[in-house]
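Handing you this structure, nothing more for now.
For this view, one protein chain was removed and the others were kept in their places.
Entry: chain A
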Amino acid sequence: MITFDSVTKRYPDGFVAVDDLSLEAETGQITVLVGPSGCGKTTTLRMINRMIDATEGQILLDGSDVRQIDPPTLRRGIGYVIQQAGLFPHRKIVDNVATVPYLLGWEKKKARDRAMELLERVGLDPKMAQRYPFQLSGGQQQRVGVARALAADPPVLLMDEPFSAVDPIVRTSLQEELLRLQAELNKTIVFVTHDIDEAIKLGDKVAVLRVGGKLAQFAAPKTLLSEPADDFVREFLGRDRGIRRLSFVSSSYLKLRTDLTVTSSSAAGPSDDAWLMVVSEDGKPVGWLDRDEPFGTYVHGKDSLRAALDAALLSSSGQAVALDESGRVVGVATRKALDEALSEAADG
């Protein structure tokens, strides 16, 4: 756990970049610092590994004051990823990744084996290992940056706008990669971004900072969306807070109807004006019975209520087709079921 206890940073020119900040980044969770440019996010992050020293207050890493630890030693135990990746242009990818193991005095072979393992882990072709950073795309360099930060298996990872410089598609895949990795590794991650959507997507908890380095709100994404602390946070969150909040409600609350599906063989049914979903032999959705109209699907229990609602809006019937994880139909969510789930979600 990383604890900020009334931390203030005043730069030599008198500018206060972080003002009396207190917050806790839980072990094994992603804590996101978000806010407009210049609000002190980078300063806050760098006070953790002492690239910047706090002027007042203290920062505790699992209970011990970071100032009691010699900076190089402290930093070798904390992974760090930055926007431009910061790879060493003169070193091959494999040696870039092995940087901290080398610093820790590992044998060269062991360090390189570990680097190769990590390259694979972050989804990079092992062939890349012998290349130089210039020969990689921005997204690939960023993956190498993540691999490098993880090389010595540090419990803590600091990430400063790591995905801001890549295009949106690559960014999305990097974000998903990070969530997948985190599910395996359970690091204590402090993630800085100016993008509120990224914050909400990645954060277990999100700290919204305002210019002047003041904490505006520190809460789970869902709470942030439903109960913004003030106008600044509300404005920063932007539009569609209600809809976006549904991303955090599970679709498992939806009551499904199983009597609205028919197998293709038993073609006839009680079709007065009900929409019936035709299901193939192996359980896959085929289409509406006797109606050549589009239908939308979601994965029941795994997808959010927002995804279910989206599926319903794509169906001419206004009903969402619920699938299990292998793509077989488990039922249909009717408008009534959606309505009930929505009003329940609105109540909190």
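For the reader, a short list of remarks on this structure follows.
Going forward, contacts are C-beta pairs under 8 Å (C-beta built on N, C-alpha and C of every residue); 3 or more make two chains touch, one makes a residue touch a chain; residues count from 1.
We take it that contacts and distances are computed from a predicted model.
The unshown chain of the complex is recorded in UniProt as "Osmoprotectant transport system permease protein", chosen from "Acyl-CoA dehydrogenase", "Spermidine/putrescine import ATP-binding protein PotA", "Ring-1,2-phenylacetyl-CoA epoxidase subunit PaaB" or "Osmoprotectant transport system permease protein". Within the complete assembly, A:80 is the residue of A:80, A:191 or A:275 that touches the hidden chain. Across A:103, A:128 or A:185, the single residue that touches the chain missing here is A:103.
Hidden from this view is one chain, which touches chain A at 49, 51, 71-76, 78, 80, 82-91, 99-100, 103, 131-132, 134-135, 148, 158.
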